[in-house]
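Structure below; questions to follow.
Of the protein chains in this complex, one is absent; all others appear in place.
Take a look at chain A:
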Amino acid sequence: MSLLEFENVTLKFGGLTAVKDLSFAVEEGEVFAIVGPNGAGKSTVFNLISRFYDPYAGTIQFDGHDLLKVKPSGVAAYGVARTFQNIELFEHATVLQNLLVGRHRHRKTNVLSEILFLPSARRQEIANREKVEKIIDFLDLQAFRDKMISGLPYGVRKVVEVARALATDPKLLLLDEPASGLSVEETTDMRWWIDDIRRQMGITVLMVEHDMGLVSGVSDRVLAMADGAKLALGTPAQVQSHPAVVEAYLGKAS
């Protein structure tokens, strides 16, 4: 069974159909990319998975669970983590605190034990810290550990967001344009990290990305969308040469 399954999902905002009868499945252990022109509904797909929107029709299954029955804050508990297109970090907190928020879904203590900081809370903090330190090592963030987000450059924030998502120990990682606004070197780094996330950590990656170099470099399968509908689905090479995709990006040959 696939890890994530979209079946005939439709989402409407008033008269606008943002996602049109979309079906696709993400298999465990693959890197799956969604491409498409602006306004194609790529980020909307992410927001559907995060349960920020309720679809008009269709079902979304994750790991055998019906995601539509889960509330937005419950999605993380199933092992779905995500980043945002326009970085949504906790600005007035340090990098370390941001990553520790990522551990929130593993919280076992209650209000009282935390206010008294009982040994259970202490143990939990140390365990969380160990996990977070591994991710800091993995993404080379040591230099920024105690820095406030609001003082960090854009490229680093992008990486911190990926780190925070990884800190939740996800099964599925949603990356919304991980390379947008990054320099060529940073994009290359991101490419190797995505590769390592899949290979070393065994996390399935679903990403939205415009940089075709990155997409064809790391992804196993690509879904091309336009106007909320599926255009093509296949390997990067197949999708790139698909006539409908060429038409959506470049227009019809006259």
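Points worth noting:
What we mean here is this: contacts are C-beta pairs under 8 Å (C-beta built on N, C-alpha and C of every residue); 3 or more make two chains touch, one makes a residue touch a chain; residues count from 1.
The definition used in the following text is that contacts and distances are computed from a predicted model.
The protein name that UniProt records for the chain not on display, among "Zinc-finger domain-containing protein", "Leucine/isoleucine/valine transporter permease subunit", "Sarcosine oxidase subunit delta" or "LacI family transcriptional regulator", is "Leucine/isoleucine/valine transporter permease subunit".
Here one chain is not drawn; of A:L4, A:L100 or A:A226, the residue touching it is A:L100.
By the touch criterion stated above, the residues of chain A touching the omitted chain are 47, 50, 52-53, 71-77, 81-82, 84-93, 96-97, 100-105, 107, 109, 111, 114-117, 121-122, 124-126, 128-130, 148, 150-153, 164, 168.
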